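Structure provided below as structure tokens; questions to follow.
Complex shown without one protein chain; remaining protein chains in place.
Naming follows writing order (A and B), and every chain is counted from residue 1.
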Amino acid sequence: MTRLRARTLLGWALIGAIAGTLALTGTGVFVARAADPIKIGLGMALTGGLSANGKPALMAIQIWKDDVNKKGGLLGRPVEVIAYDDQTNAATVPGIYTKLLEVDKVDFVVSGYGTNLIAPLMPIAMERKLTIMGILGLANNEKYKYPNYFQIQPSGPDPEANWATGFFEIAAKQNPKPQTIALVGADAEYPRHAIAGARELVKKYGFKAVYDKSYPPSTVDYTPIARAIKAVNPDIVFVASYPPDSVGMVRAAAEVGLQPKIFGGGMVGLQFTTVMTSLGPMLNGIVNYDFWAPESTMMFPGIKEFFAEYQKRAKEAGVDTLGYYLPPFAYSAVQILGLAIEGSKSLDQQKVADYIRANEFSTIVGKVRFGANGEWAKSRVLQVQYQGIKGTDIEQFRVPGKKVVLYPDEFKSGNVIYPYSAAQK
Amino acid sequence: MKIRGALVVAVAVIGLGFLLGGLRVNPYIYFAGYVVLQYVVIATAWNILGGYAGYVNFGTPAFFALGAYTSIALLEAFRAPLPVLILCGGLVAGLLGLGIGYLTLRLKGVFFSIATFALSVVLQTLIINWDYVGGAKGYTLIRPPVPLFRSWAVLLFILMIVLAVVTVLVARTIERSWIGRGLAALRDNEEAAECMGVPTLRLKLFATTISGFFLGVAGAPFPYYVTYVEPSSTFDLNYAVNALAMPMIGGTTTWLGPVIGAVLLGTAQQIATVTISSELNLLIVGVVLVLFVVLAPEGLTGLVRKLKRRRA
Partner (left out) sequence: MFSWDLVANAVVAGILLGGFYAAVSLGVSLTFGLLDIVNIAHPAFVILGAYAAYVMNSSFGLDPIVTGVLFTPLFYLIGAGVYRIYYGSFERRGEESLRGLVFFFGLLFIIEVALSLKYGVDYRMVEAAYIGKSIDLAGVGIAFRLLVPCLVGLAMTLALYLFLSRTFYGRAVMGVSQDQVALRLMGANPVRIKTIAFGLGIAAASLSGALLITISPVVPSTDRDYIGRVFAITVLGGLGSIGGTLVASIILGVAESLMATLFGPSWSLAVSFGILLLALAVRPAGLFGR
């Protein structure tokens, strides 16, 4: 067989393979499904930048589905969850949700994870008058004010400012009151919102901003930034960052010896298990936002059972082992949807939305009531402080005392160690 | 096929599009179809510079995003209508193309390609910091009630068919004209072509501008399709890889190649998004690309041509 012939044959084999694959996979698209189970559909970040949280979130939703089905389903029918990977890419969202609604014929949709992935869902929801549960997005409904949108993130009314309120309040309460503050954040959508909110709070609490800069998210080395901040010697350092930069900033601060009186604020990523176990004692003293911590004040009904099941599954699947950040909230989002469906005894979008708006729900993350724009009626963004972390063992994070809740008062589980340097000893 | 024949086919395709739009098919088809057709435009536009002239552009996202963000800027400023957006998006991207055309004077081969890659990065940084078009926070478009057609999905689908047909016609015309022959000469050996009197600079400028123009045209309606535009997904590397892979698979020397490549690969990706639904989809693109480059560098059209030659 000549070389040329072999190559041509190979070429045809390639064409054949592609055509065959297309034919095989193509048939799935047009098959209609039977209508017996209640179907809930969503796109979720299973790959791409947010998948570290997206996969656990989907797992949590599936745990809810299993829990509900064990108890007999909703309205006597089993529940089915259909999820597609949105690749953390906003452009896939219209296609995915159209397929869910038109081909899979789901009864309800929930959003994907993150502000960027919820945003393209809004016009679709509004055009079709859908009721949607949003899974951790910041201020998605500010512009639209769509009444049938509900957000499980506990930011509360005025999400931008509420993000950091606790941090600033704690700082302002200290005696003597700190004077100067450095603001630093990544050049990306969430940190920008957070820093904008922080600037308002700087004015409100009468601090003086001596540093206010942003950096590109792909920065390798944070020591120049940490040094520049140290040079102006601020009392407070507020950082709004995503996981890789959060890690970079904490390490750089430790190296450079940046020791303001309070450090932290809006750092995403410190809540992730891999980050906690990797940074270990470098976390001590940092005051940061969080949504949940294994403190006695946060043990709501059902949450212990949820974590038992989640952590079992997470270990096998190789995702975030502890799951303290997004999973319980993803679970609560669908939990509320399920309770509303049962409570209003209907699958009608408007009836369910009205029910959600009018009632308070008891979920695994506590009591939830929605207010204006679908946000929580009362903000419940926690401020926690890492204390007493020794080494990098994961087990220490399972028990109370390492992530002490400082704010708000009703969930407070300990006192702040101030200044920052005192906690590092 | 003479130009009249081609025009007849073009009109027929557009007519088919209208027919499809009128039928009550599953709206999902319009969504998926829009993306595939968008790739026909992108692949064809890329190929004008990459396949015809031999200059590999890694910066496709820059042009595509420029089209999208020009639309956004015009929407913010004047609430301009869609046709204006498309034209302006194309013009601005075309201007950028002209700019990189001048770059080719100093940069050959891989340096040109890296420069285009750099362009993408720099433009993305600029957009991230430009709050007027939403910056890193993103821009949300609230679509007005759809004019003329049943739904936005149908309108955008038919729009994309028209744009795809126009782009392919332009590419075909270029290919068969003296411009196409000149580009082929400079692709094979730029110095020799220059010596033979081929106006290489003007041809290169032409190719980069037209290529940029149509890439911008592909991006201009994007805000209407996705309603939320933010930098990282608009500048996605996938556009760069697909713009490369589709002509490679189909064949870079003719207008038919990018079309075949876009339809095959685009459809496969759309199906994979809702079935396999993971990065396996992306891996397949990469593997297919490398396989084709190594084993079938002429693409599918090249393979068919070889077969025809054998039979003759």
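Operating definition for what follows: a residue touches a chain if its C-beta (ideal position, glycine included) is under 8 Å from a C-beta of that chain, and two chains touch if they have at least 3 such contacts.
Computed from a predicted model, the values in this text were never measured in an experiment.
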item	value
Touching the absent chain when the full complex is considered, from A:A57, A:L138, A:V247 or A:V404	A:V247
Omitted-chain contact residue, chosen from B:Y30, B:F58 or B:W255	B:F58
Among B:V36, B:C88, B:A272 or B:L289, residue touching the chain not depicted	B:L289
Interface residues of chain A (partner: the chain not displayed)	47-49, 51-52, 55, 187, 211, 213-216, 218-221, 223-225, 227-228, 231-232, 243-244, 247-248, 251, 254-257, 269, 272, 274-275, 278, 282, 318-319, 392
For chain B, the residues touching the chain missing from this view	50, 54, 56, 58, 106-107, 109-111, 113-115, 117-118, 121-122, 125, 129, 237, 241, 244-245, 248, 252, 278-280, 282-283, 285-287, 289-290, 293-294, 297
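In this text, only the chains that are shown with their structure count from here on.
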item	value
Distance from the mean Cα position of chain B to that of chain A, given in whole angstrom	35
Residue numbers on chain B that touch chain A, as the complex places them	26-28, 31-32, 35, 125, 128-129, 135-138, 140-143, 153, 222, 225-230, 232-234, 236, 238, 264, 267-268, 270-279, 288, 291-292, 295-296, 300, 303, 306-307, 310
Chain B contact footprint on chain A (complex, rising order)	4, 7-8, 10-12, 14-15, 18, 21-22, 25-26, 28-30, 46-47, 49, 84-85, 87-96, 98-99, 102-103, 115-116, 119-120, 122-123, 143-144, 187-189, 192-193, 216
